[in-house]
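Take a look at the structure below.
Note that one protein chain of the assembly has been removed; the remaining protein chains are unaltered in position.
Right after this comes subunit A.
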Amino acid sequence: MAKITVVTSGKGGVGKTTSAAAIGAGLAMRGKKTVVIDFDVGLRNLDVIMGCERRVVFDFINVIQGEARLKQALIADRRLDNLSILAASQTRDKDALTTEGVEKVLDELSQEFDHIVCDSPAGIERGAHLAMYFADEAIVVTNPEVSSVRDSDRVIGLLSSKTRRAEKGEEPVKAHLLLTRYDEARVTRGEMMKIEDVEEILSIPLLGIIPESPAVLKASNVGTPVIFDEKTPAAKAYSDAVGRLLGEQLEMRVQPGERRGLFQRILGRTA
């Protein structure tokens, strides 16, 4: 049986797909057979972040509607043997996702994989609901910013009420906080909420702190999950988060953001 983990947030643009790609790849790097599924029907993006957009033939909806077999729709990652991607449909709408259809695909994937990572769309509508519905664990991606924290709070509420585990009265979905776009310099200046502030407000355990990093845009530009760029602070932070997800006890450290050198700062140039 695979462990199903949803990467969710409510708010858009906080780093769900970046995180789903990085964590999926990180799990595969640690030897876990992993599939990452894009639930954002109509606005798929996981394929470009993972760099397999030119190899999408069949998608999640094709499989649900019986137009393709799961094996045909799964795209094997070219960098890691045990990593696969299931793309969302770009042309259908969200109504094409059905509870029964999603359940059937997840059950079939469960036979073959150790981890299923569901990349949720923004919002709390059908796609987001179904992405979290069958989850065992949830990664709530949050920026230290009021609208993101508010939406995360709403999503945490939904995880404890609108999921299969909640409806069946089983052990609740285990929710983890992943703080992204964290900027220590701005926290020091009092411009950004502290880690403890967000933790205290949302009161779920912290999985990791991903610093604001130029490496994320660079990774997206070339279609390589940022975790592959191992020397960067963002990659180290994601790698730690994956370790914690697998139960490793790792000290929570804030990776320094890419600092500008004194010379660059005097010249007022950004890196």
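As a working rule, a contact is a pair of C-beta atoms (placed from the backbone, for glycine too) under 8 Å apart; a residue touches a chain by one contact, two chains touch by 3 or more; residues count from 1.
The definition used in the following text is that contacts and distances are computed from a predicted model.
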* Asked: Out of "Iron-regulated ABC transporter permease protein SufD", "Cell division topological specificity factor", "Peptide/nickel transport system substrate-binding protein" or "NADPH-dependent 2,4-dienoyl-CoA reductase, sulfur reductase", what name does the UniProt record list for the absent chain?
  -> "Cell division topological specificity factor"
* **Residue among A:167, A:197 or A:248 that touches the chain left out of view** => A:197
* Structure fact -> Interface residues of subunit A toward the undisplayed chain are 145-146, 149-150, 153-154, 157, 187-194, 197, 201, 265-266, 268
